[in-house]
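Below is one structure; the comments refer to it alone.
Only one protein chain is missing from this complex, and each of the others stays in its spot.
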Amino acid sequence: MSLVFRPKHIFGETFSSLRRNFLMGFTAITTVAITLFIVGVFSIIVFDIQSVLNSIENQVEIAVYLKDNISDDLKIYIEDEIKEWPEVEEVTFISKDQALERFKTQNEGSDILKEIQGNPLPASFEIRLKDPQKIEQVALRFVDKDGGNIEGVDEVIYGRNYVKKLFSITAVTGTIALLIIIILVLATMVLIFNTIRLSIYARRKEIEVMKLVGATNWYVRAPFLFEGSFEGFIGGGIAVLLLYFLNRFLLIKGETALVETMRIKNLALLGTDNVIIFIYLAIIVIGILIGLLSSGFALRRYLKV
Amino acid sequence: MSLVFRPKHIFGETFSSLRRNFLMGFTAITTVAITLFIVGVFSIIVFDIQSVLNSIENQVEIAVYLKDNISDDLKIYIEDEIKEWPEVEEVTFISKDQALERFKTQNEGSDILKEIQGNPLPASFEIRLKDPQKIEQVALRFVDKDGGNIEGVDEVIYGRNYVKKLFSITAVTGTIALLIIIILVLATMVLIFNTIRLSIYARRKEIEVMKLVGATNWYVRAPFLFEGSFEGFIGGGIAVLLLYFLNRFLLIKGETALVETMRIKNLALLGTDNVIIFIYLAIIVIGILIGLLSSGFALRRYLKV
Amino acid sequence: MNMIEFRNVSKIYENDSAALKDINLVIKKGEFVFMVGPSGSGKSTFIKLLIKEISSTTGTIFIAGRNICNLKNNRIPQLRRNIGCIFQDYKLLSDRTVFENIAFALEVIGKPNYIIKAQVPQVLKLVGLYNKMDSLPHQLSGGEQQRVCIARAFVNRPPILLADEPTGNLDPATSEGIMKLLSRINLIGTTVVMATHEKSIVNAMRRRVVELEDGIIIRDQKRGVYGS
Partner (left out) sequence: MNMIEFRNVSKIYENDSAALKDINLVIKKGEFVFMVGPSGSGKSTFIKLLIKEISSTTGTIFIAGRNICNLKNNRIPQLRRNIGCIFQDYKLLSDRTVFENIAFALEVIGKPNYIIKAQVPQVLKLVGLYNKMDSLPHQLSGGEQQRVCIARAFVNRPPILLADEPTGNLDPATSEGIMKLLSRINLIGTTVVMATHEKSIVNAMRRRVVELEDGIIIRDQKRGVYGS
């Protein structure tokens, strides 16, 4: 035990061992690199799919169209009322003029614009909720006891069925994605463990001899553990590099398309949250940990000499 | 060479070798099973995403709204004209009554229905194209020389910008998905090759001894090749089983949601094309081939004794 | 007839150590030759060249009149099947039982099962390991492993038998038994080359002795003893 920490021993052994057992070190490193690369790619994709779905969810709004003849007092009263509801994230008033303006931009160049005379569009409140799941509950507040709309409100639109289905899709894909990531990480661990175990198996005789010559378990183990973590680190580093290039030359194009067409913000690469940095770090940390633990576990049975 | 085919030798060797080298057989099989399982899951997901995108693409239609005062002759003339265009897959006439009917179903229970008096909705042709990419080209045929619509047509709607962006998304995701599948398959091959190579490395001394005792290359190789394919077969079989259960208890729920919400047909599991059977078969065939080739390659350097 | 012939054979290993230097030697069919010499003098190298475990650096080697230096790779197994070899480090298949190890040498040359089932126990009795038939090599003592290797080498009655220190781990009584066996095998016409350190054996047999030192033949005597 007193000899556990002999840095020269540990580092020296690791590098000369990597040199001597090139094939096995190489194999372990490529296995770590490949599996973690796949986990990384998958995480980015899952994260982006979830972002797209969330952003669609969040775009779900309640539009409250007002009657043209609504009084200013009533309008302000309704607006204040809405603002006080705790479920509401944001409420925006769109005047008749703004509505026309927006319609014109959206239909720019279309023939329909020629036919619009005056301003047929109503003013409206657009309400975004903190939790889109409460949408029905909130929308129903604009309905009075008789089943009609409350005073001053012409129509309330929020697409009930569409919303329900959307939620069921995001729930299902969310579960599937999470499960698949878990399966992938477990699979990665098994694959790396398999490789490291085989490479230790190929060296079982050497371990036996070391023990017979009087080495303590820790003396034998330390270089293997360090070698395992080192392989994990290098493998993880390679995975990060591969991922970086894949991102740079491929995935970022996909995300750019998403941003342009659907105005989705919170993406893995283009988002402001640095999710990708977190993924990079996680890959390296996981690599080191799996390398370390795999070596430790795989060694156990050969140390019993 | 004359001793290559000795079935008893090959089969006997394989099974006693799997028994003796349990650890290595086990490792190879789990590696094959896990990697091919991941490839399988990914193929199903990619296939379904492509299906969703294709189906969205195909739902892109041109709606040609007719003036209320259009004569029957003119209507029939336009309809015949459209039907003759080679790009057109299908054209459906929606009369004013049908349009109202459809609007009512879509907005069932909504207050808006109460306020509809008479039938404000126009009759229309809905045109689906064989190749959705030609949509703009076709839509422009309803525009006359002066830039207005041709006689009898009130408005032509097909969301030009939306369509363009949609195509750019499907193109990008298509490329990404294909590349990822290729990367995955290559990665799988490397991982399986790594494992089999390590397990053969651990047995290099045995191979050397066999050769020194007078065994031909083929005599040594045959059981290893058979063992490799056998491990690939069993691993592939396990991957198919895992995939089957994953499909049955998880993915099929996702697909059911897709079918219900978006009416998407051509899915991996629920489609009529038996894509999933093809995936199952491919996994097993790939498993056997990779097992066979990996053993063959890994053996080469140890046979040079 | 010349069974084995070395013409100006040298072997220099990768790290520039010259194990054999310009060896010229003829061994006739049916001869019994002892190779003696200090540790590291090149005895094992001599034997390894004969089964083409390694290739000579220069010179040519003939076995039964045939140059084995330009043998195609796919002809090597044929060569090895005609030479029984007792390896200094035994070279047993560690994942097979004693029976399977010996059977392997017969399977390789395509002997049918019934012959294998008859011959293996017989040869095991000869080396005194009949009751260890189902043991794995690591379950055997050093001498027992050596005897398995001996049994494997002559189970298929090869015309040439190479023995690299076949008695290094055997007690005098067992050694004597093995030497009697080798003499009997030699009597029926098998050419035997045996590398050994055991003075008493060489002296008792009075056969041809070739002495190596530093890769050079320093003595070649018809009816020699260990140490001139």
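All chains are identified by letter, namely A, B and C, in their written order; residue positions are counted from 1 within each chain.
Just so we're on the same page, a residue touches a chain if its C-beta (ideal position, glycine included) is under 8 Å from a C-beta of that chain, and two chains touch if they have at least 3 such contacts.
Quantities reported herein were computed from a predicted structural model and do not represent experimental measurements.
Asks: Could you tell me which displayed chains border the chain that was left out of the figure?
Replies: A, C
Asks: If I consider the whole complex, including the chain that's not displayed, which of A:Val143, A:Ala215, A:Ile252 or A:Ala282 touches that chain?
Replies: A:Ala215
Asks: Considering the whole complex rather than only what is displayed, give the residues of chain A touching the chain that is not shown.
Replies: Here the touching residues of chain A are 1-3, 6, 8-9, 17, 20-21, 203, 205-206, 208-217, 219, 305.
Asks: For chain C, enumerate the residues touching the unshown chain of the complex.
Replies: The list for chain C reads 13, 15, 17, 36-40, 43-44, 88-89, 135, 139-144, 146-147, 164-165, 168-175, 197, 199-200, 226-227.
The criterion applied here is as follows: only the chains that are shown with their structure count from here on.
Asks: Determine the set of chains touching chain A that also touch chain C.
Replies: Neighbours common to chain A and chain C are B.
Asks: Would you mind checking which chain's mean C-alpha position lies nearest the centre of all protein C-alpha atoms?
Replies: Closest to the centre of all protein C-alpha atoms: chain B.
Asks: How far is the middle of chain A from the middle of chain C, if each middle is the mean of its Cα atoms, in Å?
Replies: Measuring from centre to centre gives 67 Å for this pair.
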